[in-house]
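Note that one protein chain of the assembly has been removed; the remaining protein chains are unaltered in position.
Right after this comes subunit A.
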Amino acid sequence: MRLTVNSRQHDLDVEDEMPLLWVLRDVLGIHGPKYGCGIGQCGACTVHLDGVAVRSCQIAAADAVGAAITTIEGLGTPEAPHPVQTAWIVEQVAQCGYCQSGQIMQAASLLAEVPNPTDAEIDDAMSGNLCRCATYPRIRAAIRRASQSEDS
């Protein structure tokens, strides 16, 4: 099957039902998306499918064929971070950092859809992303900061 990840095409021989998360991590060596639960409960594996945040542990590889898959590596880089990543850096959100690829992908998807989310919209959009280190106050602050930077 052919998958398009971060604008690059990959021809792969994997099981149709292999979750996209594991294709990314173990077949393509793209390690930004993380395994936290495997059952759609934590959001650590969040990537974009055609710009929309999804849990890659819940998407069968075959169902991602034809879609533009974006991982955190495709969102921005240390040298050229995406505005959401810049906000995350300025607010120093991360503690252990394990959930943060997923948090950032979820937030980027929210802001693409709702450029100026209310507090309730932020909490609602981020509700499926677990942070065991409880960095939530800074996640909110970073989303607000990113939303303002896109305004200006």
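Here is the rule we go by: a contact is a pair of C-beta atoms (placed from the backbone, for glycine too) under 8 Å apart; a residue touches a chain by one contact, two chains touch by 3 or more; residues count from 1.
In the analysis below, contacts and distances are computed from a predicted model.
The protein name that UniProt records for the chain not on display, among "Aldehyde dehydrogenase", "Cobyrinic acid ac-diamide synthase", "ABC transporter permease subunit" or "4Fe-4S dicluster domain-containing protein", is "Aldehyde dehydrogenase".
Taking the whole complex into account, subunit A touches the unshown chain at residues 15, 18-19, 21-22, 25-27, 29, 31-39, 41-42, 44, 71-73, 75-78, 81, 85, 88-89, 92-101, 104, 122-124, 126-127, 129-140.
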